[in-house]
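Data block below; observations after.
All protein chains of the complex are present and in place, except for one that has been dropped.
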Amino acid sequence: MTAAEWLRHNAGEIADLTAWHLWLSILPLLIGLLVALPLGRLAHRSRRLYPMLVALAGLVYTVPSLALFILLPKLLSTRILDPVNVVIALSVYTTALLVRVVADGLAAVPADVIQSAHAMGYRSHQRLIRIELPIAVPVIAAGLRVAAVSNVSIVSMAALLGVPQLGSLFTQGFQLHFFTPIVTGVVLSLVIALVLDGLILLAGHSLTPWQPRRSAR
Amino acid sequence: MIRFDNVTKAYPDGTVAVDRLSLEAPTGKITVLVGPSGCGKTTSMRMVNRLIEPTSGTITLGGQPVSGTDATELRRKIGYVIQHAGLFPHKNVADNVMALPRLLGLGRREARTRALELLERVGLGPQFADRYPWQLSGGQQQRVGVARALAADPPYLLMDEPFSAVDPVVRAQLQEEFLRLQREIGKTIVLVTHDIDEALKLGDQVAVLREGGRLAQAAAPAELLARPADAFVAGFVGRDRGYRALGFAGTGDGVIPAAEPAVVLGATRAEAEAAALDGWILVTAPGGEPVGWAALDRLDGDRVTEQDLNLSATTARTDGTLRELLDAALSSPSGRGVLVDAEGHLAGTVSPTAVARAIEEAASATAPAGATAGSVEPAAGSAAEAPAGSHL
Partner (left out) sequence: MSTSITGWLTDPVNWSGPDGIPAQTLAHLELSGMALAIALVIGVPVGLLIGHTGRGAFLVGGLANALRALPTLGVLMIAVLLITPHIASDLAFTIPSLIVLVLLAVPPILTNTYAGVFAVDAAAVDAARGMGWRGRDILLRVQLPCALPLILSGIRAAALQIIATATVAAYVSLGGLGRFLIDGLAQSDYAQMAGGAILVAALALAVELLLLGLARLLVSPGLTRRVSRRTSPPAVPASATATAQ
């Protein structure tokens, strides 16, 4: 079978796998961000919690993804094939990465800006929502880009357990000694990573029209 | 009125930042807290809007103790300006100025109109409204900071080293404009600075604090210069205080300007020679404003041109302080200080001897009892430092 034939035959399945891959990458990103925001704020506010949370996040990040995929079913009483394991594992990684990012982003808000807001009579939550978080957007967005790209790459590991996404093309191709599925999977995975990265970059820019524009990184 | 009553701030480690401070900042006046670093001046100020809570003593605002009100509500009634302006980097200038009123529910359109008014007040045109802080110079940021502090029209204003982060030229300019603005708005202001010259220039009342947070002396600038309470104040006020005191020692009202012949820029050499006294001729613009002196023996052609002008002299207004008058007389190459009227037109000249006589008269006329805290005389003349009026 030639590459073109294979692609034609499997177009539908490839589209399905791509959709799954997207879903499994993006959902944990959102969950991770939602969890990391309050945790990061907590870490930022407490001198004692910050090193603890950062160290914990570092240790969590140390656990290889494949190991986490396998251990989660035991902890959650889910089946090993359940995509929920992947979503939760990646949410945990994303949170671990972003807790520190959010804390550092908030810490990078200039002290005199905070003092001004304080003295002007902003209440604590008003200051967080209207002043600190908007100013921390560039740092958080940079962290989110790293998390997004990593997620897209990690998701494919779940193929070893049989959870369907683009990684499934790798195992298929490997068993058949056939390059086309593997290359297709790698390319699509790269494209997804690139697109997500670009989208977050754009979103970050549109949320921060106030930033001096330097060349994009 | 802002009133400190026996206010102390001590920290758990035993450091005393402010020690039994009693002081009144009178309504509509500028009270400057000045002193070396570590004297507790900023701490004192920050206790007014409860960014810091005093250990003991009370601070009242218009008779109401600040500790009795909700801190946030209190702060919304007190404008606050800090050294680096602390503008919100993610909001444009107009939104920065109106951040608080918008937070309290003011409509977008109204806020915009009001922002433009306030910006104009602090000398920024409408073209600045949509810029972001990073696009502004330090001086412009500071103006926006002042506009923002005034946005909710608070009766009180706290200013923490507001002009310290800009270069001397811009600082002098901001100080002048600030005094002009205060004449319009008449807020009750407490301003903190480490710069005694700034304190003397801006303050209706100057409170000198020493290390350990103790008040050394609170008085009007002239009083501080003329009668420092102790060696610390005398040392802190520094050299030249006799000369600087002239900035507050009354006006040159008693000095009668001598008539001074002058020629208009572009006059012929013959006209200049006919009019000149002692080899120097004063040159004015067509409207009558003095522009400089010309030495007859150095005239460089048939007509008096800008190249011929000596620009070393300062001018003094006829109602200016004795310090301005003396400076005008001393800086003039002809030895005759140029006086101008309120419109800037030539009013005559004055010799150093005439100014010296006026200084003697003023000294003998001054009553020995001076201003003390709480009964502040209006400062005479707004411009104590850089001689007001233009350089010739």
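Order of writing sets the labels: A and B. Residues in every chain begin at 1.
Throughout what follows, contacts are C-beta pairs under 8 Å (C-beta built on N, C-alpha and C of every residue); 3 or more make two chains touch, one makes a residue touch a chain.
Please read these numbers as outputs of a predicted model, since none were measured by experiment.
**Q** Among the chains present, which touch the one that was left out?
**A** A
**Q** Of the residues listed, A:Leu66, A:Val84 or A:Leu207, which one is in contact with the missing chain?
**A** A:Leu66
**Q** One chain isn't shown here. Among A:Leu53, A:Ala119, A:Leu133 or A:Ala193, which residue touches it?
**A** With A:Leu53, A:Ala119, A:Leu133 or A:Ala193 as choices, the missing chain is touched by A:Ala193.
**Q** So one chain is hidden, and I want to know which residue out of A:Ile26, A:Leu42 or A:Ala142 touches that hidden chain in the complete assembly.
**A** Among A:Ile26, A:Leu42 or A:Ala142, only A:Ala142 touches the chain that is not shown.
**Q** For the chain that got dropped from the picture, name the residues of chain A it touches.
**A** Residues of chain A in touch with the missing chain: 44, 50, 58-59, 61-68, 70-71, 73-74, 80, 93, 97, 100-101, 103-105, 107-108, 111, 139, 142-143, 146-147, 149-150, 152-154, 156-157, 159-161, 166-167, 169-170, 173-174, 177, 179, 182-183, 185-186, 189-190, 193-194, 197, 217.
In this section, only the chains that are shown with their structure count from here on.
**Q** With centres defined as the mean C-alpha position, give me the chain A-chain B separation in Å.
**A** 55
**Q** Note which residues of chain B are touching chain A in the complex, please.
**A** 49, 51, 72-76, 78, 80, 82-92, 99-100, 103, 132-134, 145, 148, 158
**Q** Which residues of chain A touch chain B once you look at their complex with the stated criterion?
**A** Of all residues in chain A, those touching chain B are 110, 112-113, 115-123, 126, 130-131, 134-135, 137, 208, 210, 212.
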